[in-house]
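Heads up, one of the protein chains got dropped from this complex, but the rest are sitting where they should.
So, subunit A:
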């Protein structure tokens, strides 16, 4: 690795120290632990890892985690873009306060969000009560998990899209209008394509966050095997049973799936930037 990071000539001092601290920390915090996880999987054996993953309960949990994370990120893509547009373009009383509030899900610890959402959406809570009167149930179902995942990923799309909207030149919209496009047409054919790469970045961040989310979900999920049991919870359960091999197998599966998803989204992003051009 030292060879890979070989320095080109520079008059600036501190390369050795800076690179030393960076690599030492990176190794201790990230590379060695992740390496230990992969090594555990290798020593457990690929067949055994596959046998652990290939059970109905693990498949159900993985499918649930990724499906709901995708739906939550999709919701955040639409609502986050709307929010970014409103905050960047319109003026209304309290706009700066609302702008600051968007980041609240980043500042509120997940366990706090978890019990707060449960209190709201449980049958005796405010929103849960409304749902109960209508004959539905939110907390302790997949809807509850979805709401928690929407909460934790909410700011990502808004924060990536908002600066791009602020940078759009008014002339582009004027040109479109001059050429006879209606406002909706301009938004759909001119503005939205410009926002797409940034929105996809936000979508990817929101998705990555939601897939691995644990703290805000376990309180509201009800945690029924096969129904509302998320993949990270399954790892915790395996660990509590001292089944380190099983936990490592599920952990590796989650790592691989989220990396391949991020890779796919990065490729889509490169494609969309190339097609539309960088703003």
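By our rule, contacts are C-beta pairs under 8 Å (C-beta built on N, C-alpha and C of every residue); 3 or more make two chains touch, one makes a residue touch a chain; residues count from 1.
Operating definition for what follows: contacts and distances are computed from a predicted model.
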item	value
Omitted chain, identified by the protein name its UniProt record gives, among "Sulfate ABC transporter, inner membrane subunit CysW", "Aspartyl/glutamyl-tRNA(Asn/Gln) amidotransferase subunit C", "Transcriptional regulator, GntR family" or "NADH-quinone oxidoreductase subunit F"	"Sulfate ABC transporter, inner membrane subunit CysW"
On subunit A, residues whose C-beta touches the chain left out of the figure	1, 4-8, 10-15, 17-19, 21-22, 25-26, 28-37, 39-40, 79, 82-83, 85-87, 90, 92, 96, 98-117, 119-120, 125-127, 147, 150-151, 154, 159-161, 163-164, 166, 170, 173-183, 185-186, 189-190, 193, 197-198, 201, 205, 208-209, 211-215, 219, 231-233, 235-236, 239, 244, 247-248, 251, 254-255, 258-259, 262
